[in-house]
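Before I ask anything, here is the structure I am working with.
Note that one protein chain of the assembly has been removed; the remaining protein chains are unaltered in position.
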Amino acid sequence: MSLAETTSAPEARARGPVPDRLRAPWEAKLKSWESLLLVVAIGIFILNSFASPYFLNAWNLSDATFNFTEKAMIAFAMALLIIAGEIDLSVASIIALASTAMGLVMEAGFGTPAIVATGLATGLICGAFNGVLVTRLGLPSIVVTIGTMSLFRGISYIVLGDGAFRGYPSDFAFFGQGYAFWVISVELVIFAVLAVIYGVVLHKTNFGRAVYAIGNNATGALFSGIRVARVKMILFLLTGLMSGVAAVCLTSRLGSTRPSIASGMELEVVTMVVLGGVNILGGSGSIPGVVIAAFVMGLVTFGLGLLNVPGIVMSIFIGLLLIGVIALPRLWAKLRGKA
Amino acid sequence: MSFVKSREAILLAAIVLLLGLIATRFPAFITPHNLASVYSDTTPLMILALGQMVVILTRCIDLSVAANLALTGMVCAMINVAAPDLPVGLTILIALTMGAALGAINGLLVWKLAIPPIVVTLGTMTIFRGVIFLLSDGQWINAHEMSANFTGFPRQVILGVTVMGWIGLAVALLMALLMARTALGRSFFAVGGNPHAAVYTGLNVGRAQFLAFVISGALAGLAGYLWIARYAVAYVDIAGGFELEVVAACVIGGISIAGGVGSVLGTVLGAMFLGIVKNALPVVDISPFWQLAISGAAILIAVTFNARSGRSKGRVILKSAEHAQ
């Protein structure tokens, strides 16, 4: 009857006290997806500097960050949402609606503070709407947010038709066109601050731990006393709020609102999150990964732009990146398994 | 379950009610001639929705259908420009084959590499659009560049309905036959409804999903030719965002996103509902810009309704409770 403890390899070596860790934390980090991504980012950076003489210029590089800052803001919240096993495809439409709401407030003669507050509040309300449908009614988030993706942008179209809001106050330009100091844009500062906040929340707090637990096994998390519905609701609110922040920045940068604003951005946000190593099925991923992925995508877009590659062709790269990032490791594992 | 209580019947009643409401403001809308033209106009949506239905039945989703339509349509248009005398039948065959091949790419990634369908099709959606740009160099192909029988074929009218409408009807009937009377069709329901049990009965879940994507792709390809020919123009952004309307038609038609539940009739009615709304808006003096919001709201209402009616009953342990049910 001794079929007990010798079956599984890691347990065989263990008698007596169990150590906390086998590998030092830095050792695990060295072999992570994030490290690989960082190498890729540096590689692209070097490649770009050879490909175009205009690349290594502080102002050009600063311009390049606008390619990803707004998307990355949403990607942080989206990363948490996807790690928790849900998704929000309506983020770009939330931007459209929030921008439209800001335009209405602006037309009514309010100043910049009210415009910004409206943008953020609209984002929160949209997030709450998604969150209630998913957590209260138990509907699948993918269908809900495909629905709200049409609904939110649809409302913008109802308000604006083929028109646009223009003439935002000049101090409103601060968010999307301002610079904190030298070449560091306000958007880049917001991006950096949010990166730190989301990094700390996900990796250093009980809330972040709950997010991982829910994404790995929502039932198990519920049985462990995690308030699953509440955590998911907060994540939808955060995603909505971040879309509102992005709407403020984007509207400020463009200086106008059209209902087609930010169209297709949800795809780039999801791609950024997945490229950053977040498992699309939930349960794992990190904020540093998303930060590096943001830089990679920004550098690729910027580099191709310098080479005069049109935007739609860049989207081929984005699509290939999205599928390739997931497919290649699986293909590799499959081939190795057969060998 | 009698038809009267089924969700198809509810949807049919909703459509009749909708037509009645429209008729009070604009009686000409419900003349046979106008209804036939609304039907023809809705045909591409219906064809795509029927393909999407199969995919959703197997617990997947195909967001690349509109891009597939646009790419296949562009290729058909370019072939037509290069070889104006090619018979239309051959063009349709090319469209079906090419669409199926694009669908097979999705299907293989889902089947062999087990990549979530949403990721696969979000990716291929952008790739297909990009490829159109590469092929066309961003140029439009306009009506005068296409041959007359290429653009004319779907618009010919037989018995008051366009050829496009008849093709749509044929597709719907074929799909009904496939879903109801073939082992493959029934396996889509089985695989999506209870994948665990499907394994017990020896069905291959991944293979069924692959075939669903192939069917969806082939129908998108067919719709691609019809679309380009009907509107006599091909460019990169054709049918942009149309995939959402297709999913909306399915959800409204009662296809459960959880898989395994749905019907051809429901899907057809779902597409018709959206088509009528779309065509009625200008008639009753509502801006066409309302359309997007309406289909979004329709998705949400339909999915909420589906979830309410489809909530599964728990296991019943108490004998008294079992008899009470």
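For reference, chains read A and B in written order, and residue numbers begin at 1 within each chain.
We adopt the following convention: contacts are C-beta pairs under 8 Å (C-beta built on N, C-alpha and C of every residue); 3 or more make two chains touch, one makes a residue touch a chain.
The criterion applied here is as follows: contacts and distances are computed from a predicted model.
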Which of the following names does UniProt give to the chain that is not shown: "MBL fold metallo-hydrolase", "Fe-S cluster assembly protein SufD", "Co-chaperone protein HscB homolog" or "Rhamnose ABC transporter ATP-binding protein"? "Rhamnose ABC transporter ATP-binding protein"
Touch with the missing chain holds, among B:154, B:168 or B:260, for B:260
Residue of B:190, B:222 or B:280 in touch with the missing chain, whole complex considered: B:190
Missing-chain contact, candidates A:199, A:283 or A:324, resolves to A:283
Contacts from subunit A to the absent chain lie at residues 1-5, 7-8, 10-11, 13-15, 17-22, 204-210, 212-213, 216-217, 219-227, 283-284
May I ask you to list the residues on subunit B that touch the chain which is not drawn? 1, 177, 180-183, 186-187, 189-190, 193-194, 196-203, 260-261, 314-322, 325
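Criterion: only the chains that are shown with their structure count from here on.
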Mind checking the centre-to-centre distance between subunit A and subunit B? Centres are C-alpha means, answer in whole Å. 30
Tell me, which parts of subunit B touch subunit A in their complex? 61, 109, 112-116, 118-120, 122-127, 129-131, 133-134, 138, 236, 241, 244, 247-248, 251, 257-258, 287, 289-297, 299-300, 303-304, 307
The answer for subunit A against subunit B in the complex is residues 87, 133, 137-140, 142-144, 146-155, 157-158, 160-162, 259, 263-264, 267, 270-271, 274, 280-281, 310, 312-316, 318-320, 322-323, 326-327, 330-331, 334
